[in-house]
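Yeah, one chain of the complex is gone here, protein chain that is, but the others are all in their spots.
Coming up: subunit A.
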Amino acid sequence: MMPVAAVDDWSERGFSLTCEEDCADLGNGVVDDDEFLPLYNAGEEEEEEYLEQLVFKETSLCSSSDSAADCDGDGEGDEEYPSLASEEWFRQARLAAVKWILETRGCFGFGHRTAYLAIAYFDSFLLRRRVDREAMPWAAQLLSVACVSVAAKMEECQVPALSEFHAGGYDFDSASIRRMELLVLSTLGWRMGAVTPLDFLPCFSSRVHPHGGAGAGGHVAHKAIGFIFATAEAGSVLDHRPSTVAAAAILAATYGPLLTKEALDSKMSYLSPSCLIEKEHVHACYSMMVGDNNRRGSKRSLPCSVSNEIATSTYHSVLVDDVTDTAAAFATAVSARNKRIRLELTGIS
């Protein structure tokens, strides 16, 4: 049984794109330097091999989709719904879910990777199953709880019991959460071991600061984590490959907003000598990360025009052969005792 830490007032510390530099520590206060000190020092050759493995894994997960063309952002697979990323109500519900995930990460002391995975599961699920506007608030919350629980089981040594999760404003019982967990798992084909941008940070930060020692690399990595989660709040984590997000975040954390496209291309040759990562994509992601930081007082959410540019998915889970009817699936995921929720099931299609 894991004790629950006191909950801070997170609404005043949301990770919006307008956050200042000191927001980058994600409200932890204490920097967990241990996280960035590899026990076994890999040589350069091994490090390059590790990077290649990661990129291969993220690519192979992408290509294992039935709609391989989507990996290039050419269009949507036939089973995908029209993107909801531009709908304000969808973005608000998603933002609330992401904030809850980050808050819950803080409460239980989970690693950053757990939070990122939970967000990735959330986005991947909603790429597959459509939820109408009316059902979105409670469905997104139940989905968030299930995604955090599954991510914790994949990543953490100690996993909370389902009853320890407190979904803001809703009281889901353990059986409902468990059924939702199973729905998430079957929807994503039980492929839960995703690559995240965080996996690339130690290699990238050591390349940007080859002689800076653990201290300098750790500091940059923490700022990069802030950029990664700010980007995750702004839009689907499926919009860019993890390697692209990681490279952009490291460059933004190291050099700030001033890199020209030519300068970024030059920096990329240090980060990724094997040219495994697309420079154009990194530049687009970098511009998004640093652009809104420069606009004081800008809206928390991305402007619609920017959303449209990044809405095309380049990375998503394998299709499930026999997706069951979504309404029925949700119906089994929710306790029969909860009458109000039952009435809203017509909102899911």
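Everything that follows uses one rule, which is that a contact is a pair of C-beta atoms (placed from the backbone, for glycine too) under 8 Å apart; a residue touches a chain by one contact, two chains touch by 3 or more; residues count from 1.
Following the convention adopted for this analysis, contacts and distances are computed from a predicted model.
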Options "AAA+ ATPase domain-containing protein", "Protein kinase domain-containing protein", "LSM2-LSM8 complex subunit LSM8" or "Tubulin epsilon chain": UniProt name of the undisplayed chain: "Protein kinase domain-containing protein"
Hidden partner chain, touching residue among A:177, A:251, A:268 or A:289: A:177
Residue of A:118, A:136 or A:192 touching the missing chain in the full complex: A:192
Chain not shown, touching residues in subunit A: 35-42, 50, 53-54, 57, 111, 113, 149-150, 153-154, 157, 159, 161-163, 174-175, 177-178, 181-182, 185-186, 189-193, 198-199, 202-203, 320-322, 324
